[in-house]
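A single structure is presented below for examination.
Every protein chain but one is kept in place in this view of the complex.
Chain lettering (A, B and C) follows the sequence in which the chains are written, and residue indices restart at 1 in each chain.
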Amino acid sequence: MKQEIVTIHSFEHLTAEILELTFVSDYLSAIAKPGQFINIRVDNNFPLLRRPFSIFNVDGNKISIVFNVIGTGTKMLARKRVGDTIDIVGPCGNSFLSFVDGSFDTAVFVAGGIGVAPFTFFTKHFPQGKNLMTYVGGRHKELIVEKGLRNVKVATDDGSMGFHGTVLDLIKDDHAKNKYGTMRFFLCGPTRMMKAVADYAHEHGASCYASLECDMACGIGLCQGCNIEMAGGDKKYRLVCKEGTIFETQSVKL
Amino acid sequence: MKQEIVTIHSFEHLTAEILELTFVSDYLSAIAKPGQFINIRVDNNFPLLRRPFSIFNVDGNKISIVFNVIGTGTKMLARKRVGDTIDIVGPCGNSFLSFVDGSFDTAVFVAGGIGVAPFTFFTKHFPQGKNLMTYVGGRHKELIVEKGLRNVKVATDDGSMGFHGTVLDLIKDDHAKNKYGTMRFFLCGPTRMMKAVADYAHEHGASCYASLECDMACGIGLCQGCNIEMAGGDKKYRLVCKEGTIFETQSVKL
Amino acid sequence: MIQESFKLRNVEFKNRILVASGTFGYGDEVPDLVDIAKLGGIMTKSLSMKPRDGNPNPRIAETASGMLNSIGLANIGVHKFIAEKLPTLKRHDTKIIANIAASSVEEYCGVLELLDVQDGVHGFEINVSCPNVKEGGLSFGTDVKLVSLITKELRRRTQKPLIVKLTPNVTHISEFARACEAEGADAVSVINTVIGMAVNINKRSPKIATTTGGLSGPAIKPIALAKVYETVNAVKIPVIGIGGIVSWEDAVEFFIVGASMVQIGTANFINPSTGVTVAEGVKQYCGQNGIDDVSKLVKSLRTNKNVSIVDSWL
Partner (left out) sequence: MIQESFKLRNVEFKNRILVASGTFGYGDEVPDLVDIAKLGGIMTKSLSMKPRDGNPNPRIAETASGMLNSIGLANIGVHKFIAEKLPTLKRHDTKIIANIAASSVEEYCGVLELLDVQDGVHGFEINVSCPNVKEGGLSFGTDVKLVSLITKELRRRTQKPLIVKLTPNVTHISEFARACEAEGADAVSVINTVIGMAVNINKRSPKIATTTGGLSGPAIKPIALAKVYETVNAVKIPVIGIGGIVSWEDAVEFFIVGASMVQIGTANFINPSTGVTVAEGVKQYCGQNGIDDVSKLVKSLRTNKNVSIVDSWL
């Protein structure tokens, strides 16, 4: 893990509301793994804390993140220009790849809104031989990103794109029609969505891993502020930033 | 006085270190007087307080200020782009014009560093008939602005431009050679400089008015934070932002 | 139609948004900038019997998301206020609460009696908590017996709303609130500024002339909310929340915790019409959340009881 000052290489609107910010880092591009995140200081003074962003893509020595403006930090980030520098810490957290093994036939990626962020990079490194299905849900079409994903099915709450309904409805609908053998779910998105999908997965005997989100003060294990309660076992809590962000969904209290 | 959101029309480097920021305001351009200032909110969040800037020029419905980067606020202001909006309050304070009358032959403008700011606008509105001498001092040439001034003599501490020495040395040197009749001094710049020049003016029987500077929380008379001690009279203190910024120098304790 | 008004004793405020003492002048600096009729009320600059020059300069310094001040209760004195300021203030369609600061119980009583007979004065806020004057001010505000005594003496002298403004610079603000309640105060204002300091490292001197000053602004909002939480859980009289409010969202936080009204202070220096935009924002929030009376927002905090350290001394 390193703290680096990197230069913004490009900004691209993936949708009206979602921006892809690309910067250059030899270090990160060499070691970053799918599912990991970086922690960005959007400005020297305000807001105080860094803002965590999943690694969306690594292309040569270029790294990118995707985000939508939801508050102070993302607004300031969106205001930056190509050539500006940003202060980042990373890579942080564990990787989806640690949970890819021979014990399943089909990987099921489930993304809610901006939770799609880690799956593009994950898809890139996903073993060629294995089956992969990707379900992307969002409130409306401007919040849907498909870039770099495989076998994508889309659901929107307002029906403006793809299936009209929640991503879980979409999954049920699809699984009623198609069979995918032993499945392993990988989730990222709003907690409520992940809880619902995880329950579904478990009911269907599938294993499930989720990348959790919470407010973080440090992102590197210093503050102990990002605790998630465990469903059982020795420790009552674990640190999302360091022991996660990816957890087996039955091991944590979502 | 009004609070307005104005749009930045242009940025111009007057020197390597001094920027002229121009924006559009029909309201301000119609009523602003030389010596008045505006109070700028450089950002919605940080820094908390507005930053006061003298009105440098009014051209049609365009208003400009000049500044050099000295801290957080000016740095953020310098980072803005043409087309960005800024939140201003103004016009604030009194005007030099209130102190221009028939009782003197020659007006002596004395500017220290960025204290040159109000004199360009003042010069524009200065009665044609009257004599006017302008002395501009600064640490080095990149801090010297002459734009729109008349009969300018320059002094720099390092001699990189004009007279080598302080602006007061320059004035003494010039006054030794030339006579200007009854003089009235108008000062703006660092307090130490203004004090020295005011003392000189009084020794030579000239009247003297200075635009004072101090940290301001509101700039409009609400906080009482900008008090200056009076040399005598009924009130112990006056408010620089509202009862000034321009005071007769013998009336205040510089 | 959303019910915004609030009644304190016999006075009806059109809404629950007030401007804080010392941050709005005497109401005559801002007419072109603020539609004063949209404010619930104005707390005047603290008034004393005799005019006060206030403290030497520098009196203010900016800090991270806050500011320090040491104005020292500079004011024109109660007589001049009545003669010169009140007539214009009265014309505004809003409630005028006279804030009083004094250096003795007698002075508090004297100033109040002079103002009590003025129909333009709708109530009183007693500043026993100025951190920038040594006689009176905070030295009163940290002594619960003195606060009781002042409240008692003033209560005997007025039938108008009597609000005591408390300092956060004490271990348990709830003790002071209880004392005020016991002596008949109609409400308490929470909080005045927090004692703070800043240093100019080039001059190696304090940034304000009195070394320490009062910290205000967004930086102190979390402190103010905690003090309001402590106070509303200790007394039944209304609590007026103050501290770091710059947006309607901030005001809603105070209402949810339990403030019956709020005051806007430092924000007036940046946007003098903050009070108006806050009032509009709160109204909108209520509309969008199906709240027909702001009173239903007050103390609507969903929290587990007794999880806060503060609960342990209540």
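Some observations on this one:
Just so we're on the same page, a contact is a pair of C-beta atoms (placed from the backbone, for glycine too) under 8 Å apart; a residue touches a chain by one contact, two chains touch by 3 or more.
Here the structure is a predicted model, which means the values were calculated and not measured.
Within the full complex, the chain left out of the display contacts the shown chains A, C. From the options C:Q3, C:Q118 or C:T212, the residue with contact to the unseen chain in the full assembly is C:T212. Although one chain is not displayed, its contacts with subunit C can still be listed: residues 63-66, 68, 131-134, 137-139, 142, 169-171, 194-199, 201, 203-206, 209-212, 215, 217-223, 225-226, 229, 244, 249, 252-253, 256-257, 285, 300-304, 307-313. Although one chain is not displayed, subunit A still touches it through residues 1-3, 41, 45-50, 89, 214-218, 220-229, 235-237, 242.
Note that in this section only the chains that are shown with their structure count from here on.
A simple rule picks the central chain: find each chain's mean C-alpha point, then take the one closest to the mean of all protein C-alpha atoms, which gives C.
Chain centre most remote from that of subunit A: B (centre = mean of CA atoms). Inter-chain spacing, taken between the CA centroids of subunit A and subunit C, is 46 Å. The distance from the centre of subunit B to the centre of subunit C, with each centre set as the mean of the Cα atoms, comes to 37 Å. Among the residues of subunit A, those touching two or more other chains are numbered 45-46. Among all residues of subunit C, those that touch two or more other chains are 65.
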